[in-house]
Every structure is written in structure tokens, then in C-alpha cells.
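Just one protein chain is left out here, and the rest sit where they should.
Each chain gets a letter, A, B, C, D, E and F, in the order it is written, and its residues are counted from 1.
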Amino acid sequence: MNELLIIIFAPLIAGVIAWALDIKILRELTGIVGAVIPLSYLIYLYPTIDAGKTIQYTASFAGFKFNFALTQLSWIFAMMAGVVGLAAVLGMASTARSSYEWLFALMSLTGVFGIFLSYDLLAFFIFWEVMTFGSFMMVLKYNKSASLKYFILSVIGAYAMLIAIGIIYARVGSFSFIQVYNAFAQDAALGMVGGETLFSRGEMAAIFGLFLVAFGVKAGTFPLHVWAPDAYSETNQSYTAMFSGVLSKTGVYGFILLYMLMGYRLMAEFGTFRSVPKFGYIIAFLGGLTIIVGGLLAALQEDIRKLFAYSSISQIGYILVAIGVGSALSIEAGIYHAISHALFKGLFFLIVATIIYRTGKTEFKDMGGLAEKMPLTFAMAFVAILSLAGIPPLVGFASKWLIFEAVISQNMPILGGMVFFGSAIGFVYLIRFTYAVWFGQRPTDLNDVKDAPLPLAIGMGILALLNVVFGIAPGLVAGELNKIIGKDVIGGTIWELDIGVGKYNGLLITIWLVIGLLVAAIIYFLGARVRRVPVTDTYQSGNPVTMDYNLTIRRNFFLPLKEALSFWLRISFDKLYRDIAKTTEDFADTLRNYVYNGNVQSYAWYLAIILLILAMWGV
Amino acid sequence: MIGINVYLALIAIATLLSMYRVFRGPTTVDRLVAVDIMTTITTGLMVLFALYYGRMIFLDVALVYAILAFGGVIAFARYMEGGL
Amino acid sequence: MNGQYAALLIAVPLISAFFVPLLKGAGKNAIKYFLIAVTALQTGIAALVFQQVYTTGQPIIVMAGGWKPPVGINLYFGHFAALFVLIVAVVSFLMAIFSLESIKVEPIDKYAMLFLLLMLGATGMIATGDIFNLFVFMEITAISAYALTAYNKTGEAAEASMKYIVLGGIGSSFFLIGVALIYGSLGTLNMAQIAQLAATMNPTVAQVGLALIIFGLAVEAEIFPLNAWAPDAYQAAPHPITAMFSAFVVKAGLYAMARIIYLMQDVGSWGSVLKLLVVLATLTVIVAELAALRQRDVKRMIAYSSIAQIGLIALAFALGTQSGVDAGVFHMVNHAIVKAMLFLAVGYVAMTLGGAEIENFKGLGRRMPLMAFAISVGAIATVGIPLFNIFWSKVRIILATLQVGYTWAAVLVLAASVVEAVYYFRLLHVIWFEGDGEKINENLAIGLMVLFLAALVVVIGIYPDYVWSLAQKAGNDIFNVASYIKNVPLMGVGA
Amino acid sequence: MGEASKISRYLYTVIVLFLIWLFLTASLDPQELGFGLLLSLIVGAFTYEIFTTNGLANLSPKRIAYAIAYIPYFLWAMIMANLDVAYRVLHPKRPINPGIVECRTVLKSDVGKLSLANSITLTPGTITLDVDGDRYFIHWIDVKDSSVEGASKNITEPFEKFLRVIFG
Amino acid sequence: MNALTAVGEILVLLGTFFYILSSLGLIRMPDVYNRMQTATKSATLGSLGVIIGVGIWALGTDFGSAAWLTKTIVIAVFLLLTNPISAHALIRAAYKSGIPLWEGSVVDRYREHLEAKEKEAGSPKNPDETPIKEGGVE
Amino acid sequence: MMKRLLAIILLLIVGYWLAQGLAGVPFGQDKMLVGQYYLDNVKQQTGAVNAVTAVVVNYRGFDTLGEVTVLFIASTGVGALLWKRKKKRSAKTEGSIVLTTGTRLLVPFVMLFGTYIFIHGHLTPGGGFPGGATIATAFLLLYLAFITYEIPHRGFEKTEGLAGMGYVLVGLIGLAIGGYFLFDWIWQTWNFGTENVGRLLSGGFIPIIYTIIGIKVGTELSGIIDGMIKEEVSE
Partner (left out) sequence: MISVYYFGAIALVLIGLYAILVKKNLLKILIGLSIMETGVNLLLISIGYVSGRSAPILSEGIGPSQAVDPIPQALVLTAIVIGVATTAMALSVAMLIYEKYGTLNIEEIRRLRG
């Protein structure tokens, strides 16, 4: 069997076995093996990819030719999926409750690998569906309305994609990326010289719009993001590490594909503005809006799962901004941020999983002072928080910095502002998370909480480690990214990123940081003998901190913000969609009762009317 | 003499005339009586047609028709008086 | 090998149906087992025919009475008929087994006869090579369907049957007018000869005749808005019969429609007939899906879903391209399997739990896990999730539709599919995540049947190549009229 | 009157049926004759029990002679009846005086009663409405005498002298 | 033209006349009872005329054979036997389904008979108790 | 009223359309293709004088088999739908002596005539269906005249089944002897009755099939009548 197929199908097969076995421990082991195999193969294939080769595989199946390829780009995305997938699966070993979850989690992982390794539109679509279905089933188990929302939007997205693919296929006669690319390139060239193009302007707009919907839904782009907060929060949180960390990246990957396959054609058709393709603005500005909306809403959440769900949305916004801008640098920056988001958000959700696993609580108001009880988890959270907040020397800083530079270098101040705003609001919600969960007074029922179980700890460990490693040595990532474009867009060394207008040296910063920390530690230990005070025994302005005060940060902390935004919060796309759905259902009812009214004579009239139409049609 | 066409036409007219009662009624039995008469006349018409075409085989058709019509009329009549 | 034995496909169910009155004394179960035996035998013969046609690649032409067409009526077991007659037989066999458990209403002997004749009618409709004989077999199918629809003898059943009768009656009358026109113009009823001479027809006659024939068949093929009888009939009929309606009865009508459409492709107004059919087929999908959306009766909901799928097949056939027809045939096969399974499972649940209302399906995952599993597989397959059989045919239909340039139709059909996804989603949720209850012992035979069908769904979903190659050959059988004409040994009357 | 033997009844039925067959085919082709006989035998076997009680006794010369004589008599009555109808239908004033009267009959056999009833129906201005035992209820288009005796004298008696002999 | 065709045609002519008469009676008479009075008789006689007439007429043609006459006789006898029976059944149906006699009717002995019978029986006779008579009718 | 008006307008348009179609098939014109072949060859190929019969039984035997089946379905269906655990005649008024006696006299004749019709199917118009219908009329008359009359159900159902099987068997014998289902082996293999064309003993298996059909139709229609005429008896 071909190695690409092994990478793709190993998780699914493992999942089916785990599901069929349904024996505790065995199924966990099988599941982990299913996640390890693709990762191992990807690592094993690295030398080949590094040598600039692509691994191709073509299968004739169901009357179609399916193409698969492992390219530099897909290898990067697949690695991301492999790592985060493994971490998530490790987490699931602790938190998953049934073989059902193993089956569908691993099925969605297969979908993800399939998407990244497909080299034709149909395979891409099929694995897209597999992934969607698997993740949908994961949500379904936990929450009906969340899964329904996710499902409907996903199905709409998938069907949008199918139509776009179908239109392309109808003209090109093939699904293969190469042939599709060639056709579009030729078309673009023809269009330049005013020749007869394969696709009309309207068709190009339709294809672009359809793909925008398809990828936008999956990525959680505003205003198609409404499924994400619920879906991310209403499932196994270990799985969400993969869901938010990897699955949403398929949307990102889709946008990149869009650029690769038909970027020229779209540019030729719709032109550019300040050297950025006009269609790219749409993606970029939707990304910007996504950053702001996601960030603000994240700040307003009372539930940690929701907080990170919205945070995920917001972070994807960054990536879309970067990709939308469409320069070589910005695309690399986008992918870089995709990786770092996968790493830190995966880590976050595993942390959330651990907290929920140990405490059974999800809301700020029920938490506090956990740092003392769960030191390891807290350490992980510390890494994640720093990374997300974009504090050097963690990976989050490197990618955000790149995006900011890429946007600014394209002279796009508004987008730059949006990105900056996103970072600011990120601090806001992270502070709350930091304080409300880990510090302050601990509710008494959490006094017996234990730290993370081993599998979860390993999973978190892997991700935390990578957060640090890629932060200290950002060139590791940048080097791979450059290979996609084929030139050193991001210069520098392993430790240093150099993009001409600016430099970032992860190692240097780390060294300074370590020195700083050492100084702090020395001061701490050499300082006056401080009385050890339990975190719960806190005074403020000479008065004991009451539970009421303690709760302020945990409950409606950002109420003023909420009130300030009340006008905007009332505009809810969620509600709009709900209204549309309700209207559709009512319409369906009316139609059903009117058309199938039970009266045989009405039915006979239908026949007569068809006869009339036949007669009038002149058929 | 007068010619078979004329008889055919006249009998056909008689059939049509009895149709009047079929549509007019007013009671169901009126219609039934009319149908009965109509079938009787039609039987005669069919026999005459056999002669017109010179095909004796049509006489069988007329007899089958008479039998079925008789059965039908009796059935309706019995239905009307509650005899089914 | 001489293929005349294929006439047994007609003779066996007939003679068996006639035999049932003699068996009446032997008791209800004897009749039910007899039914199983006959359908098994039919399956065997159909398998033989299938095997011969697909290995030799040559159709079997059964010449009734030894008369060569167009003098005599011939049956044409080409790739399509061979495949579908087998499906008819297999589904009948499964439903005969299901009847063992599910048919309690008397008189069983009459049920068995009507059951066999329903199977016979569909077989004949698929096999016949004569347009009037098609009418006869269509009526055999329809009238036994009328009777079986009302078989439960409830008010609803009678009502449903009456609707079916009235609409079916109008349809068949106009069908016959169409036949009369075509016969009047060409002097022949043989399909191959009609195809041969179609181009020479008076264009007005051809237009009106073709339109009327399509109209008549569209009632049986459940094309909107001629399908108003169908939800009622599906809901009211005994469960095995509903499965048969959906799995092959409607398909026989659909096939007949496709066959005649393609036979008449030399007729001037062909394109506009197809266009109209595309519109109606799309409407069929949309209206049926919307009607299913808030349906409380699961059997009726699946009935609407079935109609929608039929609309999809009709759309595929109306595209007028080889790829469309292939996709349509493929979808027919897949849909037959899935809907047989769904109606089997839903029927069994309804008879065990006392009704098909959605409330009865609460906690089904715990109460009847096998049936819940089957319904889930069926639902997921119908929605068109990869790794399940319908995905492949649905994608093919959409691609074929877009290839012809009916983007609007593809968009509308997919929009309707979103609706379909929603109601199946709700069903699944009710089954697995709502309610509770004690586990009920599920009937072994029925359990095995649904597992078999579910396995088919998944196997075809994972490995569609074989069935797809069958579908392609069968599709070619419909689409490639020149080879159809060539294969029928017309004796040159009137030439 | 007692019942005749089964064989007699059967043979009588077969003979009648075969005669009808001869009339139907009017052919002396042995194939026709043979099949006619065969079918008469088969149909006779199924139906002789309801067809006749007297069997071959019906074929006595006297009865046949009276039956033959009855034909012109009846036809004449019928033609008279129709001329009467013609008068009433075509007369602009439609001179009618209808009512239902009762008659008695001396006939005993069912076939006799049937023949009487049919004869009444087909002759001047009368239709048999019902028969109950020996009492006939008759719709009369021009009631001349509403008493039982008077009506009988007018309506039933003219036919009975023949029918009494033919059917007993 | 020969004697047979002449006789036949005369009979057909007369029959046709009675047919028309019959349908006129059907139209002109005031109620269902009187319609029956006029229509049944003339239709039957008309049939006799037309049908036997055809039989005889055919004998005089070049395609004629004895079978024409015998067959027409069978048909004529059949009608002669059945028409009064159906008239009887119909008039009974009319009466029992409650159609009143024409307002000018002078007497209704049947009503008296039925009323007397009802009084005598107390309740209407149960039809189930009357079994089919075994044996023939003479 | 509006509805009626709409219906009329609609029907007029449809009618006009149909008429347009029919205008392309002129009345009275010779449009025969296969039909002429039948007329030219019927006597020699099937031994039947009545071309319609030959078409019905020989050339288009499949239609006829189907037709028989349809009627069988109707009888079965009526039986199934009107099935009651216990059924009984529900007539309230007895037939008068006029009707009962008339029926007694007519039934043998009607039955004989029914057999006459189907046995002469290849020579005269008619055949199994009108013959069967005639026979059924005899039973109808019995039902109408005698309010307690019932057909022998078991026997009728079995006869119906046997007749149907007989038809298929004749067809299968054709398959065995001549290689084709519904092959007329009597005429084409045995050449029975070739010298008799126009007489009774000719027409190959037509008389056999028409006899079978006649019996089948007769019993079936009687069964339908029986099914419809009776009502449920509550126990």
C-alpha cells in the first residue's frame, strides 16, 4: 500500500478497529497508534520532501482518477495535523468516554490528512466531507443544537464547494490540480490578450464566491463563524484541540489552494488594487472583521470553553488577513500563524480538557486558585498564554510579528489596525483567564483537585515544547515555509527571522529572558523571609478579600464592555440564520400542507395543470 | 325500398331520444328505464348493422350485449329496491 | 446459450400466484414460506440472466410465442433489465421474509398473490420491448399496488389507495392516448422499431404522443406534481410493500420513462421535453425535501425523502447525456438498497413499537440498536456522506448536471439536500440522544437483512467500482439507442 | 305435481340446450355438433337442478301444440297493445287513467306464472308490479275496473286458457 | 329484390316505427310507471320486428344463410323473455324505492296489500329465513 | 362556479392540443404496418380466421396473459379489501317469482352461450373475456334473484387458480416443445387442424387458451360480484 494512503487512512482504520474492539485501554492504544503512524511516516518522508521532491500517487477508483501528492506545502500542513492530532488523541485517552468518540475523532483526522494530501478537487472534496462528518458526529454526541448549526453550515459549505468543483470539472474535464491549474493559467493568459476564455467573468465570480463560502465556513470566517463557538465548546475538549487547532486550518489551506490554482485567473479577471488582488481584499477584510468580532466576544464569555472558541475564531482571522494580502511574505506569515495557532490553541484546549476532566467545571465563577493544585497544567497554561499573547520567545510572537510586518509592508493601515486591535483584546481575555482560573480564592469544592493525568500531560507536553522550540528557533519553520515559495522570503538563520525591514531573534530574546528570570529568582530567594500566604488568604486595602470581590473577575468582569457594545451585540448573525431557518421551516410547512392537502381532486388538478402546461408549451 | 341506411339512421335517432330520459331523469329509476330501452334499441341497431355489413358474426356481439345489458339493468333495479 | 428461459421471470411469479388459492388450506405460514420460496427461485433465475447478460455482453431477447419482433412482443433483458430484474427479485425476497413477521392482517393468501404480481409487474415493465405491453405491465403493477396500498383496510389505507387509483387512472388513460398516437403514426408498437422510425414521424404527432406517454409514466415515476398520491400510499401500505414501492416499483416507472425518452430522441421536440422534465425533476426534489422537513411520521418522512431521491434520478435521466444516465442508474441501485433498508427498519420499528410517529423512535438506539443502526446508516447514506454508497451517485448526478450547464438545477437540488440533512439529523438525534427504554429483542431474520443491506451500503460506499461499472453498462443500455435497435432482431416488416 | 327423476330432468335440460346450440350455430358441421353436445352435457350437468322439475314431461305433444298456438295469439295481443301505446303516446292529450289493481290467477307452476306476468307486461296498458302467490299486482294505464274479479277478467283470464295447458 | 327481402324490410320498417314510438313514450309520459307502460311494449315489439326482420331479410341476400334466421330468432326470443322481466324488476324498484304514483292515479291495491301484510307479520319478514328453493319451477 | 369555468377552459385547451396531435393521424387512412402483416399471414400462421383473436392470443399473447393477470389482481384485490371474518348477503327484499323463474330459465342458456362465445373465439368476435363475462352474468342473475344464493367459493377460487396455472403451463409447454414461451405448439409443431381453417377444430391453442380464459374470467368476475355484494356480519 502506498505511503500516502497509509498516512491518510491509518487513523480511520485504527478508529474502526477501536470502535469495533470497544475494550478500554486497547482502544486507546489503537487510537494512539492510529495517530502515531501518519506522523511517523511524515517524519520518515521528510528527507524526500526536503530534497525538493513531491511524492505522488494516483488511484483509479469509482470511475474517477484520484491524485494524491505530498508537497512541501502539504507536508507542513500534514505535520501540523499529525502533531496536534497526536496530542489531541493522547488527551482523548484520558477524556474520551466511548469507542464512538474514537471512531469519529480518528475519522476526522483521516479527513484532514486526506484534504492536505489530495492533489485533485474531488479527493479534496471527499475528504472534506469525511472530516466534516467525523467532527459533526463528535459534536452531535454532546449537543444537538450546536451540532445542527455546525452541520447545516458545513453542508452548505460542502455543497457550495461541490458546485464550484462541478463547474470547473464541466469545463476542464478533470479534477487534477495540475490540469485545473493549467487550464486557469491558460485562461488567464487568454483573458489578458482578450481571447475567448473558458470561464466567464460571472462564472469566475461564482466559483470564487462558492469557495469563499466553503472555506469560510470551515475556517470560521465572519459572518459564517456562528457554528464555531458552540461546536468547539460542545464536544470533548481534547478533541477540540484538534478541531480548532487543525480542522479549521483546512479552510485556511483551501484559501491557499484557491490562490495557487486560480489566483492568476482571478487577478486577471478582477484586477488589483495597490498591487494586492481585489478578491484578496475580500478575504483579508473578512479576516480582519473576524479578528475583532471573535476577540470581543471572547472577552465577554463566562465559560472557558467558549472563551477559547471565540479566541480561535479571532486567531483564524489573523491567518486570513495574511493570506488575503497575498504577498509571498504574507502567505508564509499566514501559514506560520496557522502552525503556531495549532500549537498554542491545541495546547489551550488540552488545558481546558484537563481542567474540566479534573474539576467538572467550565465557568469562571466556579474556578480559582487552581495553580496551586495543578502546577504542571498551570505551567503549560503559562506557555500557552504567553504564546497566544504574542510574547517572545514563544511561537505566537514570531508569527504575529510576521503578519504585522507583512500587512504593514503592503501599506494596509486599516488591516494593520485590526490586527493590532486583535492583539490588544487578546491580552484582555487572557488576563481574565489567568487570574480567574489559576489565582485568587479557590472554591472549597476544588480543594481535592489533582493535576493532569499522564496521557493528557504528554499531549500538553508535546505541544508546549513545540511552542517553545519554534519560538526560540523560528527559522526552523521559516526555512520550511520558504521552500513552498521556492525562495528565501523570510531570511535569517534558525534563530533569527529577517524580512528586510525588521529582524527577530528568538534565541537572543530567550537568553535575555532566562537571564531576567534568574535575576528575579535570585531576588526572590535572597529577599526577606516572606510569610507564605495561601492564595485564598488575600487582603486588599487592609480588608480581607470577600467572596464577592473574588468573584468580580470571575463573573461578568467585562460587563462595562458588554454594555458599551450592546448595540452591536444585538446584531447577531446567529439569530439571523436562526430566523432564516425558522422562516424556511414555516414555509416548508405551508407548502406541504398546501400542496399535499389531502384532497384527491386537488391532486387531479395538478395533473390537469401539467397537461395544460404540456399543451401550452407546445411540447 | 327505403333502404337500410334510413333504418339505421332512424334507430340511431331513437337511441338518442331515449338518451334524453337518461340525462333528464328525474328519478334514478327513470334513468334506468331509459337505459333499458336504450339497450334494447341498441341491440336491434347492432343486428341491423350486422346486416348492413353482411357479417353474421356481429349477431353474436348483439346477443352478448343484450345479455350483459339485461344483467346490468336487473342489478340496478334490485339495488334500487334494496335487494342486493 | 439460448436465453428463452428468461421468460420464466414472468412465468414463475405468475404460475406461483395462481397456485396460491390451491395452497389456501395449508395455512397462513405455508403461504408465507411459499412466498419466500418463489421469490428465492425468482432471484435464482434473475441471477442466471444477470450472469449471462453480463458475461456475454449480449442482451437476451425473449420472443413470446416465437414471433420475431415487431410481429410478436419481445422482452429485452439488456444490461439494465438484467441488473434491475435482479434487484427486483432480491428486494422481493427480502420483503417476503419481512412479510413473515410483519403481515398480520388477513387474508394472507391474497396478500401473497398481490405481492407476487407486484413483483411480476415491475419485472415486466423493466423487461418489455413493446410499448403497449409496457402499458399492460404498468397496469399490473399499478392495480396490485392499489390493492396492496389498501390492504390494511384502515380508512387511511383506503383513502391512499383511492388517490392512487384516481391519479394512476388519469395517467394511464393519457399514456394510452399517447400510445394510440404513436401507433397511428407508425403502425408498430415495438420499441426498437419505434426508435428506428421516430425520425420519420409527423412532428406534431410525435410531440403530443411523447408528451402524453411521459405524462402517464410520470405519475408512476412520482414526478412532481403528479406524485401527490405517493406519500399517502407509502405511509398506508404494509411495510414490506412500501419498501418495494420505493425500491423498485417507482423505479420501473422511471426506467420506462427514460427508456422511451431516449428511444424517441430523434423526435423534433425532444429537447424541450427534456427541459420541462429537468424543471419538474428539480421541483420534485425541492418540494419533497421541504415536505419532509417537519414531518412527524417517520415512514412518511422517508417516503418524501424517497420521492426526492427519485426526483434526483429523474433529473439525471433528463439531462440527455451518457454521464447523466449512468449516474441516474447508479443512483437507482443505491437508492433501492438504502430505501429498502430504511423502510424495512422503520417498518419493523413501527410494528414493534406501535406506530411510526417520531415519538416512537426516542431512545431507539438503546431499545432496538440494530434497527437504529440501520436507520442511521440509511440516513447518513441518503444525505450523501462519503464512504456510503449514495455519495458516489449523488456526486455523479451533480457533476453531470453541471456538465450540461444546469447550474441552477444543481444549486437548487443541493439546497434541498441541506434540508434533507436537517431532517435526517433530527431523526438521528431522536434515535440516539433522546429518550430511554428497555432493550427489545430484535427479530433475527430482520436483523440479518438490515445488516446485509447496511453492509451493501458501506461496501459500495467504500468500493463503488464494481457497481459503477454495472451502472455504466446499464446506463449505456438506455442511452445507446442505436445498439438497442441493433440488438432487437426486427424482422423487417414494412421495410 | 311431483318431481321428475334426475335423469329425466338432466336429459330435458341437455335437449333444450342442444336445441339452442343448433339455433346459435345453425350448422351441421360435425365439429360444431359434437362440441355442442359436449357443452350441452357439461352446462346441463351444472344447471339442470335449477332449470326444470318436470324434466322430459314438458315435451308432451299437447303442451307443444298449445305452446305453438299461443304464439300467434300472444303476438296479436301484443300488436294490439302497441297500437294502444301508439294512440296514447301520439295523442296530444295523453289520455291515461292509471292505477294499481289486483288480479288472481289459477295457474300453479312458476313458469306459468312467469309467462302470465310477462304476457301481461307486454300487452295493453299493463305491467306486472309484483306476484304474491296467486295474487298479481298490476299497474294499469287505463283502469276500467278496480275490483279483483273485474281486473282478473280483463287482464289475466284471456291468457290463462292457453297457459293452463302449457304449464299446468 | 325478392320476397324475403321485402318481408324482412317491412318488418324492419315496422320495428323501427315502434322503436321511435318507444322513445317518444319515454319522453312524453308523465311519470316513471306510465313511461314504462309505453316504452317497454313498443321497444320489445320493435325489437321483434327489426331482429326477425333482419333474419328474413338476410335470407334474401347473397350472403344470407339459415343461420341468420336462427340466430336472430335466438336474440328475439331472448329479448321477448327478458324485457318484461326487466320491466317488472324496474317497476317494482320504482314502487319500492318510494316513487309515488302519478297524481291522477285512481287506485293502489298494492299499497293496501303491503299494509295488510305488514300488520299481519307485525314486523317485516326476515329475508334470511327464505332459503333458495331446491328444484325447478314447473 | 369559477372552478367549473376554469376546468372547462383548461379542458378545451387540452382538447385542442390533442386534436392537433390527432390531425396528424387522419381518420380512416390505412396506417397499417404490422397490422397488414397479420392480416396477410394470420390464417396460415395461426389457423385463426379472426385476426383480432390471433393478435390477442398468438402474436400479442403476452398482453393477454397480462390482461388475465390484471383481472386476477382485481378479483384478488377485491377479495382482499372486502375480506371480512364473516360475510353474509344483506338483501332485504326477495326477488319476485317473475325474476326467480326467469333466472332459472335463463341461466343455463346464458352459460351455454358463454361457452359458445369462448369456444368460437378464433372464428367470431369474442373469446375468453366476453365469454367469461357472459358466464359471470349468469351467476350475477342468480345473486340478484335469490337473496341467499352464494357461489361455491372454494371451488371457484381453486378453479381460478388452476385456470391461471393452465394458461402459464400451456405457455411453458410451448417453451419446452418449441423453445419459446407461449409458442403455439399445437398449430406450429403438431400442425393440428391445418385442414380445418374456418371450422371449429382449428386455430392452434387459441380455443384452449380461450376456454381457460373463459373459465377464469367467469369465476373471477363472479368472485368480484360476490365480494361486493356481501356485507360483514358482526359476531
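We adopt the following convention: a residue touches a chain if its C-beta (ideal position, glycine included) is under 8 Å from a C-beta of that chain, and two chains touch if they have at least 3 such contacts.
It should be emphasised that the depicted structure is a prediction, and the values quoted were computed from it without experimental measurement.
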| item | value |
| --- | --- |
| Among shown chains, those touching the left-out chain | A, B, C, F |
| Absent-chain contact - pick from C:81, C:236 or C:346 | C:236 |
| Which residue of C:147, C:223 or C:397 touches the chain not shown here | C:147 |
| Residue, one of A:200, A:411 or A:593, that touches the chain absent here | A:593 |
| Contact set of subunit F toward the excluded chain (per top definition) | 3-4, 7-8, 10-12, 14-15, 18-19, 22-23, 25-32, 34-36, 38-40, 42-43, 49-52, 54-56, 60, 63-64, 66-67, 70-71, 73-75, 77-78, 81-82, 123-125, 127, 129, 198, 224, 227-228 |
| Subunit A, residues in touch with the chain not shown (by the definition above) | 592-593, 596-601, 604-605, 608 |
| Interface with the unshown chain - residue positions in subunit B | 53-58 |
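As a working rule, only the chains that are shown with their structure count from here on.
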| item | value |
| --- | --- |
| Inter-chain centre distance, subunit A versus subunit B - centres from mean C-alpha coordinates, in Å | 86 |
| Whole-Å gap between the CA centroids of subunit B and subunit E | 12 |
| Touching two or more other chains - residues of subunit B | 60, 63, 67, 70, 74, 78, 81-82 |
| Set of subunit E residues in contact with two or more other chains | 24, 36, 40, 44, 65, 67-68, 71, 74, 78, 81-85, 87-89, 92, 96, 136-137 |
| Chain contact topology (line, ring, star, complete or other) | other |
| All pairs of touching chains, each written as two labels joined by a dash | A-C, A-F, B-E, B-F, C-F, D-E, D-F, E-F |
| Footprint of subunit E on subunit F - complex, ascending | 88, 91-96, 98-102, 104-106, 109, 146-149 |
| Subunit D residues within the subunit E interface of the complex | 1, 3, 9, 20, 22-27, 49-54, 58, 78-79, 81-82, 85-86, 88-90, 94, 96-102, 109-112, 114, 117-119, 121-123, 125-130, 132, 135, 137, 139, 141, 143, 146, 148, 167-168 |
| Subunit C - residues contacting subunit F, complex | 2, 4-5, 7-8, 10-11, 14-15, 17-22, 24, 62-67, 70-73, 75, 106-107, 110-111, 113-114, 117, 120, 124, 128, 130, 132-133, 136-137, 139-140, 143-144, 146-147, 150-151, 153, 158, 177, 181, 184-190, 202, 204-205, 207-209, 493-494 |
